[in-house]
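Quick one: the structure is below, and I'll ask about it shortly.
Shown here: the complex without one of its protein chains, the others still in place.
A, B, C, D and E are the chain letters, set down in written order, and residue numbers restart from 1 in every chain.
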Amino acid sequence: MSSLMRHGFAARSTGSELFFETASTLRKAASSGDAKAFAKMFVELYEKLMAERPSSMASLNALRRIGTYFLENGLKGIEEYIDALASEYDESVTRAAEMAAKRVVDGDALMTNSNSLTLRRLFKTLVDSGVKVKVYVAESRPGLEGLAMAEYLEKLGVEVYLIVDSAARFFMKNIDKVVLGAEAVAANGAVVGKAGSSIIALDAHEARVRVFVVAPTMKFSIETIYGELLKLPEGDWRLLMDEDTRRTLPENYMATAPLYDVTPPEYIDVIATERGLFAPQAIPIVLREIHGSFPPLVKPLEAIVAEVKRWLQ
Amino acid sequence: MSSLMRHGFAARSTGSELFFETASTLRKAASSGDAKAFAKMFVELYEKLMAERPSSMASLNALRRIGTYFLENGLKGIEEYIDALASEYDESVTRAAEMAAKRVVDGDALMTNSNSLTLRRLFKTLVDSGVKVKVYVAESRPGLEGLAMAEYLEKLGVEVYLIVDSAARFFMKNIDKVVLGAEAVAANGAVVGKAGSSIIALDAHEARVRVFVVAPTMKFSIETIYGELLKLPEGDWRLLMDEDTRRTLPENYMATAPLYDVTPPEYIDVIATERGLFAPQAIPIVLREIHGSFPPLVKPLEAIVAEVKRWLQ
Amino acid sequence: MSSLMRHGFAARSTGSELFFETASTLRKAASSGDAKAFAKMFVELYEKLMAERPSSMASLNALRRIGTYFLENGLKGIEEYIDALASEYDESVTRAAEMAAKRVVDGDALMTNSNSLTLRRLFKTLVDSGVKVKVYVAESRPGLEGLAMAEYLEKLGVEVYLIVDSAARFFMKNIDKVVLGAEAVAANGAVVGKAGSSIIALDAHEARVRVFVVAPTMKFSIETIYGELLKLPEGDWRLLMDEDTRRTLPENYMATAPLYDVTPPEYIDVIATERGLFAPQAIPIVLREIHGSFPPLVKPLEAIVAEVKRWLQ
Amino acid sequence: MSSLMRHGFAARSTGSELFFETASTLRKAASSGDAKAFAKMFVELYEKLMAERPSSMASLNALRRIGTYFLENGLKGIEEYIDALASEYDESVTRAAEMAAKRVVDGDALMTNSNSLTLRRLFKTLVDSGVKVKVYVAESRPGLEGLAMAEYLEKLGVEVYLIVDSAARFFMKNIDKVVLGAEAVAANGAVVGKAGSSIIALDAHEARVRVFVVAPTMKFSIETIYGELLKLPEGDWRLLMDEDTRRTLPENYMATAPLYDVTPPEYIDVIATERGLFAPQAIPIVLREIHGSFPPLVKPLEAIVAEVKRWLQ
Amino acid sequence: MSSLMRHGFAARSTGSELFFETASTLRKAASSGDAKAFAKMFVELYEKLMAERPSSMASLNALRRIGTYFLENGLKGIEEYIDALASEYDESVTRAAEMAAKRVVDGDALMTNSNSLTLRRLFKTLVDSGVKVKVYVAESRPGLEGLAMAEYLEKLGVEVYLIVDSAARFFMKNIDKVVLGAEAVAANGAVVGKAGSSIIALDAHEARVRVFVVAPTMKFSIETIYGELLKLPEGDWRLLMDEDTRRTLPENYMATAPLYDVTPPEYIDVIATERGLFAPQAIPIVLREIHGSFPPLVKPLEAIVAEVKRWLQ
Partner (left out) sequence: MSSLMRHGFAARSTGSELFFETASTLRKAASSGDAKAFAKMFVELYEKLMAERPSSMASLNALRRIGTYFLENGLKGIEEYIDALASEYDESVTRAAEMAAKRVVDGDALMTNSNSLTLRRLFKTLVDSGVKVKVYVAESRPGLEGLAMAEYLEKLGVEVYLIVDSAARFFMKNIDKVVLGAEAVAANGAVVGKAGSSIIALDAHEARVRVFVVAPTMKFSIETIYGELLKLPEGDWRLLMDEDTRRTLPENYMATAPLYDVTPPEYIDVIATERGLFAPQAIPIVLREIHGSFPPLVKPLEAIVAEVKRWLQ
């Protein structure tokens, strides 16, 4: 049993971390050669994702593709398939970061939050190409993922300002561009991101600062076209904290918090993907090019899971 | 030497707490009967306020009035004068809260932040008159004053939700009215408040939720009319934390944070004062009624301080 | 017993008609010389107004002034006082119309609704001074007051287009200025008007067409400053109809309708009064000039009524 | 001669009713086996539609498809073709309603107007799946189609509030979602709907209430891409009324009224079709998928009609 | 006969130049001791102003005050009165510039147009106090007054960029604050300024750059309250040009141009006057303080002129 299964998904892990955990968990299950075990793990992972990270689109899309492969081919070649999928994702993250980097110029002050892999790659690309930037990082309560990002940036040698989330509007006057990651991108260009992202985007919109979302197309959602709503889990935010931090808080409040929020398309200027830079309104045509039709005629993930379950019986 | 002088102003103390500390410190200095000592303390307090809380308008206005009294009358009767001033302030806080309470109806869901005395009185008034409300309180990093407010509300028996600051926009859909306190109200109706207040007001404005600022007129600023800008101190926000909390943070970042921010008048619907409820645009006429002319012809505080200094020599 | 008392206020009567009915009813009661009877009628009228037309500010302000006079002077001279009040109102209506007329130029296409006396005077002034206008009149369901206005305009010889309420946005492209009456003007410049007025103002705001509200200052509300909300009665709108029209409607729905709605100040360009043309934001200073202070220190109407009741006992 | 031809199109009939009348009239004409008679009826219908309901896109698209079939195949198999077309339309209406229904949740308060078949199906779907909603229906003067919708809803057991059109803004504070039908959807996402629809959408936009237009893609317009404007017929609105209602109105005004108005795409959140839910900006790509190119290379309807006319000679 | 009378007002002269010419012309007329000659000159000047510069409020207000003095006192002491008036104006220009200067900080990039005396003083004040700024000056076609301002700034040693008017939006991204002069300030805070000013203000508003209008209160208009519109003269703009420039233009077009335009209050942040800095919405209360009532009860200028004319007969 993988460590992922044992401990539950860290709510604080990024969408990319979850994608790689999903892929490696399934790859390991496949390596045993036991199709039943693989199928069980597949169903288990799906249910876990739906319960804990239902808007983590990269992982859901990975399940869709691996499940489809499995139903068609069994375990044969599935390890290579998963490896290829993981490489494809990894490269698309890098390429999306490079696309976004073309719009950042020397001396820019950027603002971000959380700890997205895609944004780390963006900052790495900038450092590697000698583009000097200042980065304001919101600490991103309650998970405090922004601290990890700040540490990463400091190691890269970037000038970094760690700010409390409520200071985003105050410092916006210093900012040239906002860069944000994503859990999912809906078909209408709305972006599900780390809770608080939509406030930063709103602050930027108010101040006429451009907002770039950097996300590989594997985070694009199709189901939203058919009326499904992206699910945004809420929970007691004390559970998201280190024990040390939690200890400083009172125990007896309703302390519910969203893990994610939705930034509407009108607050986003560009969605940078591995295929190029797009206005949010262009997402439908990108989906069309990827899937060959619009709306895309892909099998719903839940239908695939149902089929796997039937196969198991 | 007062404890206020010894320890510095707690950045986390509210504007009202600072007002009462200012008043009681000066009253105590006066009670000795030593005019020189009083004058020295007066100057010291002024300089401390300008350095640490330059937008704490209730305290600055208190200095203006007590300084004027002192220059005209010496210490004679000054203790009574200060007592009356403190009572006046206290009553105006209560009355402003009562005015605001008239606009809250049973079942309303309110959002607030920080730990303002004026808002505590508003909530107390509501509870006393049997108006049931739900209150969402933003924790108000880095000082976490929202925790104290949440505790207060829970003791009052109010249904209270403690939220992280970055969840304000997410929960705005549940909110009927936003209620905010103030450090200062500028002549054009802009409000200086606890850092993060302007984000909550912007979120409310976006969602068409009404924003009430509750503030006695002693927080109204006059100097802004003559071109002075309200000063907003910034500082390393780790200094604002409990040692426990601070321990959880990295030590080596630029972690500068504003203590206050400015909410522009277009995001405020009503400023509730002891004199009534006003649109931000009506502040000039309220200032006129208080001071008998517009712009008010009051002696600038720094001129009063200069005179006290001259008197000291 | 006056016909007013017998039949109830026609919900469809205008604010000015109600003012004159209020004044004449009290004048008649006074003419008997029986102060008790007068006082009873006064209380009765107040209660009726609060029940049926609580936002009809001209009438409420008339009650305030007549009640104050009565408490100070009894019936002595009260008939002359009421006559003078009625003349003052009548002249202020004419003068407000004349002020507004200065902003209408030959060839303008105007849009209005309902059947306000003030607007009738505006149109009369225009005709008398040879300014040719076209007027689009919304029929103003359910009361259909717009039909009466259209008839009036046709008799004046004005080119008039009667439109359904839902066509206001469609025809706004033809319109140069919107002119609206008012039941009450709040201290923040918001205007209570015939239901549907706020939609016309919103349509005009969207199309960048200027909106003029024409209202004598006797329709200005003071109580709103102290937190009182203007009350907007709702009712079954079938009751507002002619029997003929009502007959065409089904009997068994919840058919509740507002009689009035509130147009926020941001959709109003000018409030034309007998004292001049003002932006909504200038209402506080106009109130200050009328009452000598801001907020005005007038006795609340309910306090006057309470005193009359005590006198009655 | 069909009853449709005898009596003229009821201006109050919905776009779907008109579609079915158009289809059944042509089917009946075809059933005689007389191609000339069919062709004449085809031309007659076209001219009637252009004169009286030129924005009734479902009918115009039906003519385009039936006319194309006729030119290619004569009457052979045309009855089956028309039957299939009618079934396709009927199913697309049902499916669009189901898509929209996914976004309505238990307890929602909806607002609508007129009497669209698509919306009836939406409400039916909700009732059938146990989703309880309240519906505010604007009466939709002058045709008063809202009354019929209210009756339908009451029979379904839905809690229904019949409101006058001018009360839409007043009640918007109670509303969770607005649902509207359409006569036509332009290539840029603008929607032609029953007159007054654009005001409701504007009111909703002001209040940040989401607007759903429910329309099968057969109502999508192509000609608008080539510069043709959607025609919006105006007429004397007294003609649209029952005699009873008309009797209550004066006879001698210019009482011109639009039957339809245009809601710009910025006031529409989602267009629900049988193919999915789309932002207005996604209409071009949907058109592309339907027609295989963008702009679609379909023969203009007027060219088809010209060809039929030539054939007739 | 003064040179002013001989040559006509240069349309390109600033409002302040016109004020001083008006004052010195009348002073010279008074110095002869011939009251009739003075009165004639007064009437002549008034008519010339109304014909050529009807929105040049400083001059019109000067006429109002000098005319009132003359009607009350004849020529006695009038030279001193005019001298005092000119000094008062001159000082108010300086003081308004100083007030505005408090809001400019070292390193600011400013944008302006035309050649206002008030702005020259602002720039002089900044240079004198060691505040370094960059200034972008729009050339201000057709009069090209911006060239003169650019020359003045260059002599002061300020870094100056001369731009074409149509580049204002392009360069706005470099700008920290816009500073504009005024011909007149209406009671609602709208500002009449050199043609093109409203475009710069709109560009600034779009980019969230603050707009400061610098104007002594002698430019405040009262008549607008009573419904009078500020008149904006138009003319053939070739007449405004140097002969050299004009030679480069075709002769045969309709080349009408406004000399002034109106900037609405919503695009103005601060109006800097000798009495302080005010939001546009505070103009009514400033007028009230100057004139002792609101609306001000001053004699209309045309009534004064009529009286002078009667006196002349």
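Please note the rule applied: a contact is a pair of C-beta atoms (placed from the backbone, for glycine too) under 8 Å apart; a residue touches a chain by one contact, two chains touch by 3 or more.
These numbers were taken from a predicted model, which means no experiment stands behind them.
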Touching partners, among the displayed chains, of the absent chain: A, C, D, E
Selected from E:D165, E:E289 or E:E307 as touching the chain missing from the view: E:D165
Full-complex contact with the absent chain, from A:K102, A:K231 or A:K299: A:K102
Hidden partner interface residues of subunit E, rising order: 113, 138-142, 144, 147, 150-151, 154, 159-171, 195-196, 198-199, 202-203, 206, 237, 242, 244-245, 247-250, 252-258, 261
Residue numbers in subunit A that touch the chain omitted from display: 99-103, 270, 272, 275-279, 281-282, 285-286, 288-289
Absent-chain interface as seen on subunit C, which is shown: 206-208
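FYI, only the chains that are shown with their structure count from here on.
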Touch-network distance, subunit C to subunit E, counted in steps: 1
Averaged-CA centre spacing for the pair subunit B and subunit A, given as whole angstrom: 40
Centroid spacing, where centroids are CA-atom means, of subunit B and subunit D in whole angstrom: 57
Where subunit C touches two or more other chains at once, by residue number: 281, 285, 288
Touching pairs among all chains present in the structure: A-B, A-D, A-E, B-C, B-D, B-E, C-D, C-E
